[in-house]
Each structure stands twice: as C-alpha cells, then as structure tokens.
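Partial view: only certain chains, each at its native spot in the assembly.
Naming follows writing order (A, B and C), and every chain is counted from residue 1.
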Amino acid sequence: TSNEPAAAPSSAAPAPAPAASGNDQPGQKVVIGFSAPAADHGWIAAIAKNAEATAKQYTDIEFKPVEPTNDINAQISAVESLIAAKVAALVILPNDGQQLNQVALQATAAGIPVINLDRVFPDKLAYRTWVGGDNYGMGVAAGHHVGKKLKDKGVANPVIVEIQGIATLPLTQDRSKGFADALKTYGFSVTAKQDAKFTVETGNQVATSLLQAHKKIDALWNHDDDQGVGVLAAIKEAGRSEFIMVGGAGSLNAMKEIQSGTSVLEATVTYSPTMASSAIKLARLIAQGKGMSDLVENQVPQSITLASETITKENVDKYLALGFES
Amino acid sequence: MKVDTRGVAVREAWWGKVGEARHLGLVAALVLLAIVGVVTKPDNFATASNLVSILSLAATIGVITVGMTFVIIGGGIDLSVGAIMALASVWATTLATQSYGPFVMVVCAVLVGTGAGLVNGLLISYGRLVPFIATLAMLVAARGLAQRMSDRKTQLIQSGNTAIVELSTTRLLGIPLLVYIFALVVVLGWVLLNRTTFGRRTYAVGGNPEAARLAGINVRRHTMLLYALSGLCCGIAAILIMARTTTGSSTHGDLYELDAIAAVIIGGTLLTGGRGTIIGSILGLLIFTLITNLFILNGLNTSDQLIAKGLIIVVAVLLQRRNLKERAP
Amino acid sequence: MLVIRGVVKQFPGVRALDGVDLDVRAGEVHCLLGQNGAGKSTLIKVLAGVHQPDQGTIEFGGRQVRPSSPIDAIRLGIATIYQELDLVDGLSVAENILLGHEKSSLGFVHRSATNKAATAVLARLGHPEIRPSTEVGRLSPAAKQVVSMARALSHDARLIIMDEPSAALAHDEVANLFRIIRELTAQGVAVVYISHRLEEIREIGDRVTVLKDGRTVAVGLPAHETPTSQIVSLMTGRNVEYVFPPRGSGRGREVLRVEDLSSPGAFAGVSFSVHAGEIVGLAGLVGSGRSEILEAVYGSRPSSGRVLLEGKQIRSAVAAVRQGMGLAPEERKAQALLLDQSVTANITLGTLPGFSRFGWLDRARERAEAKRLVDTLDIRPHDPERPIKTLSGGNQQKAVLARWLLDERKLLLLDEPTRGVDVGARAELYAVIRKLAEQGIGVLLVSSEVPEVLGLADRVLVLREGRVIHESAAEGLDEHRVLDMIMEGSAA
C-alpha cells in the first residue's frame, strides 16, 4: 500500500492532476456517496467519469455511486439510500436543486456533509459546500466575445441567434441572462432563440429550421458543445458560413474545430466537468475534517465558483488537455 | 335458494387474489428480486427503512397506475398522466394558490387533474378522437401550459404551507403518510373495480363496446368518466410529488405514462381492454420499483443497469406469460 | 375416405370429446348431429388442425394423419367453414376468399386474377352481386357467411366441413347452398354437414352420426330412413316434441307503437304496434331490413318517425333499456358477448341496476339469479362462473337470451333468437318466450326460419326491400304463401 495516490487511469479522459500539496496524504478512510443525473450526454458522462477517476486515486476513499437517473423521485430515493447507508460525505449533482433541497436537508440533519455540485440548492442549510461553474458568467463571456467581434466589424443591427440547452433548467436561464446583459453593453440584443435538449440530434433539428428562418446571421451562440456537433452539421449541410459561432462547456470536439481555424466555430466558453473531481476532493477533505492546504483557512470554504474562460484559436492549445469528449 | 357449489372459490379474500394463478408469475418475480436484494445487500435491502423507501418511491406513480388500469381495462389509453400531474403541481404551487393555504392547494391539484382528465374524456367520447391522439395532445399542451404558468421555474412550497410537505415527512408507525394515501387509493380503486356497477361496466365497455351499448350502458359517458378518474388520480399524485419534492414543476412526471402503462400491462391487463386487475398493476409497478431500488443499492453503472433492466423485464414477463398467451399473436 | 377412431380432447375442466368415431365416404354428405355442447365444433376443429387430439387416430385418404395446424389440414385437402365467422374485416371480399393461397408470383399479388377467381366462386354460389372489391367489414352477416363458404370452395378440397352454415341463411339461400353441395358431391368431394335444422338433414344428408356428451352414440345411420324421433332421442336422451307452445289467450294494452319509421337505405314507412302478451314476427329475406327495424326501435340506429314505448318516445339504447326494452342481437359474438367475462357477468350486464344499491353490487344475489337461469335454460356446463368464451355456440346464444329474462321487461326484441340452438333447447326456448308473453310482455321476433315465425308469433309482418307488404294474424297463414310474398312480392 503506497503512500502515493493510485495512478490515474490511462484513459484519455482528462484525469485531473493530484494537488501538489499535503492534502493528498492518506488519512482516515471515508465513504463518499455520489448521485447525479443519468449520464445520457457527454458533459454529464464526463462528470461521472471524473468523479470516479478521482475517487480511485485515493486509497482512503470508498466511492459509492448510486443509480444516476433523470427522475427526481428516483434521485430522492437514491439519496435516501445513501443517508441510510451512513456515508461520510455526499456529493450531489441534483436534477433540480429546488426539488432535491429537502432530501439534502435530511442528509445534513443526519450529520452527513453535502457537497453540492453544479446545480445549486436554494437553501444554504442544505449543503456544506457548493462547487460549480458560473452559468451567468458563461453567458457574459460569450456575449462579450460576440459583441466585441461585431463591434470591431462595425455591424449595425446584427442578427444574433441563440441555441439554448434544456429550457426548464435554471442554468439555461442564467446563461441567457448573462448573454443578453453582456450584449446590451454593446447596444445589441438577441434576435431569436430556441432551446434544444443537449443532444446532437436536437441541436441539428433546431439549427436546421433556425437557419431557414434567418437567411443572414451575424453571430450564433450555442450553449452546449454536445448539441453543438449537430448544430455544426446543420450549418455545413446548409452551406452557411457568413457568421461567427461560439460554443459552450469546452468539449474536445469544439476545441479541435476552433483549432482548425476553418470552422464557423471560433470560440467556446468553458463550463468544465473537472468540477466533479474537485467536488470529490473537497468531500474527502471535509469528511476527514481537513482544510485546503493551499489556503490558510482550517476548513474548506463554503463555495467555489469556477471561472468561465473563453477559448479561441489563440489559446486553445493550453486547454486541449482539459477538453472532454462529448 | 340453491347453493352454488363453486361459491367457495368466489369468496376469496384479497390475499387469495394476490396468490391467484394469474399473479403467480409476478409474485415469483418479486420474490426473486427480493432474494437478489437480500443476497447482494444483506445489510441494506431488507431493512424497514429501505422497504419504506421503496413504497414512497412507488407511491406517486402507483396512484397514477390505479387510474391507468381503469382506462386500459375500459379499452383506452392515457398518455397525458405525467403531464397532467405536472400541470396540477404547478397550478397548486403558484404564489396565488399558495396564498390560500394547503387545503386550497390540495383542492386545486385535484380539480386541475380531474378537469384535464375530463377534457380528455370529452375529446374522446364526444369528439371521437382516438385516445392515443387525444391524450398525446393533452400531454404536449399540459406540459406547455405548466411551463408557461411556472415560467419554467421550479416553484417551492412556502413555509406557511409545509402541511403538504409533512405528508412525506410525518410518519405513522414508521411509515410516511403518503404511503397510506397510496394504499388507500389502491384499496378504493380495487373496490370500485370489483364491487360496483361502475367497475363491471368498465370491463364491458372495454371488452365489447358494441355489446355494452346494446345492453343499455351509456358507453360515451362511461368512457368520459374513466378519463376523469385517471385525471383525478393524477391530481392526487401531484400532491404526493409536491410533498416529496417540496415543489411544483413542469418537469415532474416526465415519461410516467410509459412506466404506468408498462406496469399495467406487466400486471396482465390487455391493451385491447376488457381484462385486467388492479392488483396485477401494482405488482407490476413494484417489480419496476424494486429493480430501481436494487440498482441504487448496488451502484451499477447506468449502461449496465439499462441492459439488465431490459433482461429482467423479459424474464419477469416470461414467468407469467402463460396468462397472456391467449391473446398473443 | 375419412376414418376417425377414439378421438379424445380435453379442455381445462371439460372433456369435450370422449372417444369419438366417424366414417365419411367420398362423395357423400355426412351429417353430424348433437345437442349444444355435444362436441361437434370441437371435433371438426380437430380435423381442421385447430386443436390437437389427446388420443385417437385419424385416417384420411387411406393414410394416418395428424393435422398439427390449419395449414396442414388445408394441404391435406380438408377445407372448413367455421361456426364463428372467420373473416378479416379490413380486406376485400376477394382477398378474404383467397387469403393464405393468394394468386401471386414472387410474392406479388395478381389483382385481376384474384378478383376473377373470387367472382367465379361467388357466381358459382349464386351470389354475383357480392363484389370482390367490397370491404368485408361492410357486408351483412349473411353476405359474410357466403364469403366464408366461397373461401372453403376456393380450395381444391376433397373434404369440406361445414359447421352450421345455414344458421345465418334464409330459405332461398339454403336452397342455393344445397345445390352447391350436390355439385360437390357429384365430383366425389365429401361433405361433413352440421346443422340443428333436422329437416335440412333429411333433404341433403346421406348418413348421420350423432354425438352426445363428447361420445358417438350412433355412426352412419341412413339419413332418409331414420325417423326424426329416433334421432332426437339419440341426441337428447329423451323424447322432445318439436312443437310450438299454444298461443296465448289474448292481447293486452299497446306496449309499442311505431309510426312511419324510416332509415335511409334500409327501410321506409314502417308502422305497426305490439301489445302486451303478443308476439309479433317479422318475416323477410336477408337484407329486407328486419334487423335494422329492430335497431331503430331500440334507438340504436338513426331513423325518422316515432317509436313510442308505452307512450314515451325512445331515442337511444340507453333510454330503451331504462324504459324496459331488451334486445337480443343477431351477431352474438360482435354485438352481445363479453367473451372474457363469466357467464354471470354476461347475463346480468343489461340489468345491473337491479343488482345494486348506490352502485354497490350485490354479488351473491347476482350469482344466484344467474345460476337459476343457467339451470332453467340448461346452459351447459351448469357453471355460471365459467368464461363465456369456453361455451359452445348454442349455449352462448342461450346466455344472450337469458340477459333479458332477469327482470320484467316490457318489450323484448329478439333477432334470430334460436340461431345455433339445438332441437331440444329450441322447444324450451319457445316455451320460455311464450311464457314471457303470457306474463304480459310484448315480443318482436325476427327469424329467417319461416316456420318459426309462423309457429311462435301471434301476428306476422312480411317485409320486402324495406317495406311492410303484408300484415295479418299468424294463425292460418301458410308457409308457402309467405315464401311467395317474401320472394316475389306477390301479396298484400
């Protein structure tokens, strides 16, 4: 039994490097429960994979994932079963923060620290720490990229189209708000928006008709690189190239497109699934009662928000290693 | 008066019904799954808290399944159940409704559910739409309406109305109230189907609508009532899901229609109508729920789960296939 | 040609065949007789490959055979007309006739050849008016029966089995059928013929085999020489008088009044009335609109004119039943039965309110009443909890009638009430119907058997092409005269 964390799996999945600090010293053995939506598309799949890969790196973590599901009712049941199993910490990516709030409260009440990943619980009493991306910030980043480009080109009254992800998720609404707010600073606004469902096929379908609806487009923001594959296929099929496109999340595909320099996709704004690795690490520290060795505080902070970065042809090389396969 | 020598077999108690030949396969499948549970997770599966958790999980869709059983025996189908439940949950949790307190919220959910069901019924009985289409239209429209009402946001139950949430958190003899509600709906459904003229007519209307009509049954009105009944069940289910999730949302009950129909059919009810039992449907549903629970406990990864689930469904049904063979092609 | 020995067929709870023997010679018409539930249909289904026997041997054309599926039987040269119609509503007449042996090459159907072949068989059956391209679902029951026969004839069969082919046919159609049978036998084809009409047996049959309770009680009796009384007592084990009960003492107040009733395409300007205690019979050809009149009276067919039950207008079947009417429809399987339900549930379906309080069923009383009727009408087996689909055709028919005998109806509409009912039970049914009339019920009776109408009814209306052409007391009317009116319209 080595003192080193177990080797990262050889898969191409970007296994996050272990932090180079004292935090990785093996400690007391902890059981970490993990619950997330069904891994039915690239981003969520990457979340599940990253969580598992990180947990495997530590000999002192026993990883206990439960059936991922898109049914709230079943996710509640899943979390209940983890509470009943008395895990040391719970990492939860809820299908909907509000709907799982109560069961997270139950966990907290049962003395189990909850690490809330990505979609946030409304009630701060329901979780110990939140780690996630900045959805509003993502929209802002995309908005600035588009706004600046169009301003530089001197386009007046540009046609700006937005393809959202699942419309009923709060994060979708945050992203759109950020996008609109940033555009406003340039005096622009969104001409048309439609929602898809985070899948290649729905992206393709929505884009096909949107391209018919707008014969000339100046810029297009697509919230999600998974569905972006389908959007790009539709654009190629229609033979359109008069506009710039920005993606969302930061998949490997998207980065390669950007790198090629020949694609309408010239940038993507990150929302990295590496956050799952961080969540597992935080869960371990919290369960073991440790703080973060790079910070002065004795305890892990209450919330950590990843920054949304803009990847373009100029800086893409730096990000390639973090891109997830959609 | 003559004594019916076979009258003995008739006066069975409900446990006799569960054990009936036609349900044996289902019971066997349940027992098998339970054994798997006990063997793979000796410390977790057969605990009181896990069993309660299974029943709580089954409750919402269970209530819907009762209504669905009526509709399918009556020769129809209801694709709109999940969407109606969502709409009822949203309507009952708007700020306006919530300002009147929990009682009004409950009434609201029930009325919205029944009302939407009634619209289905009217379209089908008097508008003569095929049930599949009418309820599909209701599915889309009700979800759309729910999204519109809630502005696509999840609506939290407010602190003044926690009485509703207590249906899920308050326990009697260790069992949450919502499980009692589920049980009550099942019992009432069973009685309605087996002990009343309404139930008898449901079999007639589904089995041979022409014969039912010529026997003086108002087939249209009856059909309409069946969908209203299903809507009512969706309204009750809305209350349960509100209790469990502390919210109303347009995303609630997604794809419940498939699960409920599957449970009813695994339970031995024919999609063509005229036959079936509530007990079978509930057993069918419990099989599904048990499968999910076992997966949760064993932490299988999703892909394998799906594959396993497919196989288990096939095996469970093969176990009871003998009853279905009459109608198989 | 066909030799059957010791065939046994067991169904759950019933031994339908319990050692049956049968010999059929080439070119003969061999009649199979037996009471309802004796096992006739089961036997022919064994021959047709639908059921597999549990024991016994079948020799056909000198070879030991064991048809394991309908295809097998058809390939052997055995064609069957089943008791229950076996047509596909969504396909055309021609497609139904040639189903399973379509005129085709490389899987492609030759439509003109198909239609030609169908036209030929239909013409041979004397029904050129049935068009090969018509969808079968639109045909009347009688026309469907013709199509069913056409299908059997379209095979080059050496043995044709006919299970009650005449039950749905009227007089002239039966004559037609017999002509065909004679043609077939002249070509050396053997025919196994099942019917409950003994006079038919006499006319067309060569030899007779009698089944009782799943056993052969007589093999190969000469059809012409054996006295009817002997056949009947072989079938029933007792002596039954094939007579109609004496007519009633007189008629009471008017129960039903029909004024100028018309339904486009079916009948027009029909007026009559039915009094309490009276049985009114409608005679006419197939397609003359009798069933439609019953439907219109019952409120289940759109029509103009007035239907008054004790002065109250009837507009729907629901109202009709509530006001005290009952209809025993023509097609029991399609229009009357809940096949999956028990005999009890089928019998009480029309009168459920009488067995309930505030919607709550009194199941004990329901069962007791059903049991009483099952015994009275001798519906076999005497088990009201059995699914009705396991009963023989004739017994199902009795259950359909039983539905309206539970409470005091004011008016009963009976459409072919004895279709498929055996001789013994028929006499009992006649008695039951007469008794109901005597209790003050009005009865409107449709039957394709003219003697039945004349023997049972008090008054007769003769219909032709949707119009009443004659009305008089049944007493003194003569069968031939009625037949003349029905067919030539010579009358009034």
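In the analysis below, contacts are C-beta pairs under 8 Å (C-beta built on N, C-alpha and C of every residue); 3 or more make two chains touch, one makes a residue touch a chain.
Just so it is clear, the structure is predicted and the values come from calculations on it, not from any experiment.
In this file the complete complex is built from protein chains present as A x1, B x2, C x1, though only one of each kind is pictured.
Methods note: only the chains that are shown with their structure count from here on.
Viewed as a network of touching protein chains, the structure reduces to a simple linear path. Each chain gets a centre from the mean of its Cα atoms; for chain A and chain B, those two points are 35 Å apart. One inter-chain figure worth recording: chain B and chain C are separated by 43 Å, centre to centre, where each centre is the mean of the chain's CA atoms. Chain contacts: chain A has no residue touching two or more partner chains.
Residue positions of chain C in touch with at least two other chains are not found. In the complex of the two chains, the chain C residues touching chain B come out as 298, 300, 317-318, 320-322, 327, 329, 334-341, 345, 349-350, 352-353, 355-356, 359-361, 363, 367-368, 371-372, 375, 383-385, 403. By the touch criterion given at the top, residues 38-40, 48, 64-74, 76-78, 80-81, 84-85, 96, 98-102, 122, 167-168, 170, 173 of chain A touch chain B in their complex. Residues 1-2, 4, 6-7, 9-10, 195-198, 200-201, 203-204, 207-208, 210-218, 274-275 of chain B touch chain C in their complex.
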